[in-house]
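This is the structure, below, for whatever I ask next.
The complex is shown incomplete by one protein chain, all other protein chains being positioned as in the whole.
Each chain gets a letter, A and B, in the order it is written, and its residues are counted from 1.
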Amino acid sequence: MTPGFFTTIEILGTFSFAVAGAFAAMENRLDPFGVLILAFATAIGGGTIRDILIGDLPVVWLQSNLTFWVILIGALITLFFGTYLKKFDRMLFYFDAMGLGLFSVIGIQKGMLNGFGPGICVMLGTITGCFGGVLRDVLLNNVPLLFRKEIYALASIIGGVFFLLLLKWGLDTKVATITAIIIVFVTRMVAVRLKLSLPLFYLKKPG
Amino acid sequence: MTPGFFTTIEILGTFSFAVAGAFAAMENRLDPFGVLILAFATAIGGGTIRDILIGDLPVVWLQSNLTFWVILIGALITLFFGTYLKKFDRMLFYFDAMGLGLFSVIGIQKGMLNGFGPGICVMLGTITGCFGGVLRDVLLNNVPLLFRKEIYALASIIGGVFFLLLLKWGLDTKVATITAIIIVFVTRMVAVRLKLSLPLFYLKKPG
Partner (left out) sequence: MTPGFFTTIEILGTFSFAVAGAFAAMENRLDPFGVLILAFATAIGGGTIRDILIGDLPVVWLQSNLTFWVILIGALITLFFGTYLKKFDRMLFYFDAMGLGLFSVIGIQKGMLNGFGPGICVMLGTITGCFGGVLRDVLLNNVPLLFRKEIYALASIIGGVFFLLLLKWGLDTKVATITAIIIVFVTRMVAVRLKLSLPLFYLKKPG
């Protein structure tokens, strides 16, 4: 892959994940150390859970200074300029959607490198993209938003399935990656605009 | 081991764990994706935590299509026929108790293969049998039921201790496994019938 393009998306995605974690922590009145932890947990939680399940240890971010600093800066900016940052809500949402797309593809590729089947690969992509948020919510003592939110995990799954199909149809990895990111991005955009959620299935109360 | 017999129990146990997870998710009004996640977490959580602690990675279910499909089908059946499935409550309880027994034995055997002492082996059996439920409760933002429920973990421990004793007394692994499963099964049966719980120890309020 060209480092330039994908690295940029990865940095922006990591940054927006870290900011989202820091905001959630501040809304729950955590102290600055808690804000830092939540920024880290949100930004690297998904990849960490994936790497632990696969056994690809030590986890990557222990060895990557870039990730460390991007998250630290994201957390500090949120701490000191949070009110101001709120004005860039929409931009952060865009970064988040792109990050979700890229992280999903990264997870799938890790799965393929380890020789897993396509279903498991898509699952690893979803874990990479979504489980940082799950970890954040568990630490904040909330039922994970992911389980109730507008099409989020599903966007990752749709993008992942297309990524695998495009590869199968003979497309270049780079083109497939970009297409998958766009699909995830557009799916998120549409879901949030139209406030789409998955239908709920309730148990009938015994009458 | 004869694949036929134990594989059947494993499938039934996994199925009933997945159904229990899916039910818990639906009662908490999660969306279908959340239901799926909770089914997976409940069914494979225990074995996953055990394999991570031991370092036996990638975790087994990443490589087992059977487990994947059993859980997926369990979750889908619960989603669409949940109200109907409730009628088979008792049957699911039997499956769960058998699964608890078998999973405990599997955990112990993994511990023995890794050369751990008997106390640690029994602990690994209990982790395998019980910690999927703990993970489910943490994700649903509840204090784990296990910590308050009728003799559940204790059934696993009793079965595990007997399993090790039977092996020491020279019994065949297969016979010991079946005996341990029966012990766990009966312990659970009796505990639920008689509503047995462990006694609580409270701190005296400073008065």
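By definition in this document, a contact is a pair of C-beta atoms (placed from the backbone, for glycine too) under 8 Å apart; a residue touches a chain by one contact, two chains touch by 3 or more.
What you see is a predicted model; the values in this text were computed from it and never measured.
Undergrad: Which is it among A:Ile11, A:Leu79, A:Met112 or A:Leu145 that touches the chain not included here?
TA: Of these options, the touching residue for the absent chain is A:Leu79.
Undergrad: For chain A, which residues lie in contact with the unshown chain of the complex?
TA: These residues touch the chain not displayed: 23, 25-35, 37-38, 48, 52, 55, 57-59, 62-63, 65, 68, 79-80, 82-83, 86, 138-141.
Undergrad: Touching residues of chain B against the unshown chain: what are they?
TA: Per the touch rule, chain B residues meeting the hidden chain are 52-55, 57, 114, 116-117, 119-120, 124, 134, 138, 141-144, 146-149, 153-154, 197-204, 206.
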